[in-house]
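Missing here: one protein chain of the complex. Every other protein chain is in place.
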Amino acid sequence: MSDKPNIASLSGRKKVVSNKKMTFMEMIYLPAIIGGFGITLSHFFKKKVTLQYPEETKPRSEIYRGMHVLKRDDEGRERCTACGLCAISCPAEAITMIAAERKEEEMNLYREEKYASMYEINMLRCIFCGLCEEACPKEAIFLTDRIVSSDLHRGDFIYGKDLLVEPVDQRIDISHRQTPEVLKFKLDKNQSHNS
Amino acid sequence: MSQYNRVDPPEGYSAPGFFATTLDKVVGLARKNSIWPLPFATSCCGIEFMATMGANYDLARFGSERLSFSPRQADLLMVMGTIAKKMGPIVNQVYEQMAEPRWVLAVGACASSGGIFDTYSVLQGIDKVVPVDVYVPGCPPRPEQILDGFMKIQELVGNESLRRRYSPEYRELLEKYGIK
Amino acid sequence: MEQQLIEDSLKERFSNDIVSFDESSDILTVTVEKTVVVGLIKFLKEDLGFNFLTDLCGIHYPQQELQLGVVYHLHNFLNNTRIRVKTFTSIDKPEIDTLTEIFSAANWMERETYDFFGIIFTNHPNLIRILNVEYLDYFPMRKEYPLEDQTRTDKDDRFFGR
Amino acid sequence: MDGTYILYKFILASAILLISLLVAMYSTLLERKVAAFFQDRLGPNRAGIFGIFQPLADGLKLFFKEEFMPGDADKFLYILGPSLTMMIALLTSAVIPWGNSLVIGGAEYSLQVADVNVGVLYVFAILSIGVYGIMIGGWASNNKYALIGAVRAASQMISYELAMSMTIIAIVMMSGSLSLKDMVEQQHGMNWNVWYQPLGFLIFLVCAFAECNRSPFDLPECETELIGGYHTEYSSMKLGFYLFAEYINMFISSAMIATLFFGGYNFPFMDDLHLSHNVITIIGSLVFFVKIAFFVFFFMWVRWTLPRFRYDQLMRLGWKSLLPLAIVNMIITGLVIMIKHHL
Partner (left out) sequence: MEHLGKEHILVRPEDYDKNFSTLNLGPTHPATHGIFQNILTMNGETIVDAEQTIGYIHRAFEKLAERRAFYQITTLTDRMNYCSSPINNIGWQMTVEKLLGVQTSKRIDYMRIIIMELSRISDHLICNSVIGVDSGALTGFVYVFQEREKIYEIYEEICGARLTTNLGRIGGFERDFTPLVLNKIREFIANLPKVIKQFENLLLRNRIFMDRTINVGGISAERALNYGFTGPCLRAAGVDYDVRIMNPYSSYNDFDFTIPVGTNGDTYDRFCVRQEEIWQSIKLVKNALENLPEGSYHMDVPEFYLPDKQEVYSKMESLIWHFKIVMGEVEVPVGEVYHSVEGGNGELGFYLVSDGGRTPYRLHFRRPCFVYYQAFPEMVKGSFLSDAILTMSSMNVIAGELDA
């Protein structure tokens, strides 16, 4: 057996698709060219699809993976317990945090006994893959459909807790990112200590 | 961290009582609306840039659909995608070849910081080789984000004094990158 | 073609130089001495119809005596069988004959393997680095070299064992 | 020669110069808008309403951009290139009859700067110098891409000039004059040359595209192959001149097509309207500009529809198809004229 491939079909479903013979009409250029003019002209009068971006916006998908949010629970306590799973699962190594022990008087600030005293995401490193959201066992970090805006300084892209934690009065709804089972589970009053 | 990132705004621009001369304003306005980008697209972000150029987002609205593949004619170097160490000197050279005034937009995580590719072969951000004016995060950024970054550049361009590009601060900045 | 048949014909031809057969894996795997690997592949191509070099790559086992390996994947289009050929060489004198005479496709694959592992393919027409910068003074895919760019400034390694 | 005459010529020449520049300027915008519309986009619309200030912005920006001279460039030629291109592009407009004459105060003022009796030859002479600007620029840049672009431009120009002249000869045979004014006068009303010379028109059109270096014959610049072709190394206003000259050339070519084949400022039923001579002249001029505008649009339409030729295919088309066709066209015209003459 030599280099020569089997000219017969390997798959039994072969179909030659390129036809290189030109008919006379194709030889004289004009019919195809005029046909092309027709196509472009039909688009000339079509409604334009352009989105005038800064003024008009297109709604992003509800599950769009944009800027992160650190959630608070219903009582306004931060959910994050600084377990570090998000940092480990991050392929870009963009997340850093420092864990701290919750003090007595901070009961209304943090949900768990351990919390992140410093939580930073380097938004320039981040690739918005969503693995941190998946890794979080505490419903603390979610990606949202907000986008991170561009900036002039590289240093300004390290987002700390001031930017990541959702404000108490402006909650961000992330329920559409969760499965129906989780949503059902969260309604269960008996399990409320967990969710 | 940010000291080597960006050309600082012209002295006194933000100071109270400053106002640009009419010529400055007019030229700024003209430049702002006629930024011809040099798309330095190496990877994924380049495809999103195509989407930005495409019908749905249409960068042309800002007067920038004339891509200048020749650096001489370009005003804005848009670096999109990973820049490996092998590529670094070339980015520098392309920047050097551009005629003043010139701006640099780093699009996407890789160009801005190396992104996910913290490896021996990838440059950790193009600000190691050229001065960057605006960074656009995202991997790759949405066309909206690229447009956002572009408008930031426009803002910068419109507010810049005519002469700034010949100022000693600017020269000093370029010298840091070994650009004469 | 039956695996057994291939195995038999290989055994018959290269009995002394075959280190092992491994049928447990997804593809029939043959490990051979590096001296015969080119001959074996030639035999596979010309007599057994493995007309397509799917892949060629290096591998590094620091704990073995023969640390560096090259793995070839061949494909017989007609019978739709694949075979994996492995060969190992010492790290001090990592030399293996080139496959470019038999498969043109091997050219860049071997250059890549050289670039990553420093395996020298003797008689290769143009064995220079392909992906990395030419002045790189080590072979980055060997296990002992670090992955990271050492100049990264925006990472804090104190956290979580990184 | 009295003062009024000089003043009138001066005004006319400046007006035409200004109009050419203005039209060319706004052609750049039109091109971008048309391209956008063909592609379902909106095109420039941030600089003023509909992007009306876009050309001004581009011009001003180019004007204030850094002058740049490649280190190894031939300094004199490098500057000469774009200047020549620009100058020559503007020269052609002198012989085109932009309208009939206006009668003011008993004196008749023609709307043509110079009714040269060899107008056609003048146009061709000027057009063929035009390529020197490109060649010189491409050579002086000392850049391989620019050089390839320049070489392509030169050979393209030579090949298509021939076929173009051959078609013109047919027209000249019909009109019996080399003056453009006479040619237009003969196409009075709907008596346009295009009805008698459809093949000639087609050949002329194709050649016009090639002469203007417009797609599908834009090989000298050819963005995806040669980056910028002959103007790769140019920046600031010198680049502006090159780009501008292209649009002026397009404008002039459209004017030539309209003049030679579509009756110039003539329009149908112009004699049936019973309007005064001056009004007819003004309408005629406007009609002429409409015709020009259509062809400018057509130039753009083609550019945004067709792929470009390859260098050798372009040559083949020029020498092996268009030139023989033009000769055949010429012979047939000659025969028909002869037969008519003897009947």
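Going in written order, the chains are labelled A, B, C and D, and every chain counts its residues from 1.
Basically, a residue touches a chain if its C-beta (ideal position, glycine included) is under 8 Å from a C-beta of that chain, and two chains touch if they have at least 3 such contacts.
Quantities reported herein were computed from a predicted structural model and do not represent experimental measurements.
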item	value
Partner chains on view for the chain not depicted	A, B, C, D
Sole contact to the chain not displayed, among C:I18, C:V71 or C:I120	C:V71
Which residue of A:G35, A:P54 or A:G155 touches the chain not shown here	A:G35
In chain D, positions touching the absent partner	35, 38-41, 144-145, 148, 215-216, 218, 222-225, 227, 304-313
Touching residues (missing chain, whole complex) on chain C	25-27, 29, 51-55, 57, 59-60, 71, 73, 77, 80, 82, 84, 103-105, 107-109, 112, 116, 129-134, 140-141, 147
Contacts of chain B with the absent chain, listed as residue ranges	40-44, 46-48, 50-51, 54-56, 67, 69, 81-84, 86-87, 89-90, 93-94, 116-117, 119-122, 139-140, 142
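Quick note on the criterion: only the chains that are shown with their structure count from here on.
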item	value
Contacts common to chain B and chain D (chain labels)	A
Distance-to-centre winner among chains (Cα means, whole assembly as reference)	B
Far-end chain from chain C, centres as C-alpha averages	D
Intercentroid distance (Cα basis), chain D paired with chain A, Å	52
Where chain A and chain B are represented by their mean Cα positions, the distance between them in whole Å	25
Centre-of-Cα separation between chain C and chain A, whole angstrom	38
Contacts with 2+ other chains: residues of chain D	39-42
Chain C residues counted as touching two or more neighbouring chains	154-155
Chain B - residues contacting chain D, complex	26-27, 29-34, 55, 58, 60-63, 65-70, 72-73, 75, 99-101, 162, 165
Of all residues in chain A, those that touch chain D in their complex	33, 36-37, 39-41, 43-44, 46, 48-50, 52
Touching residues on chain B, where the partner in the complex is chain C	1, 85-86, 113-114, 118-122, 124, 128
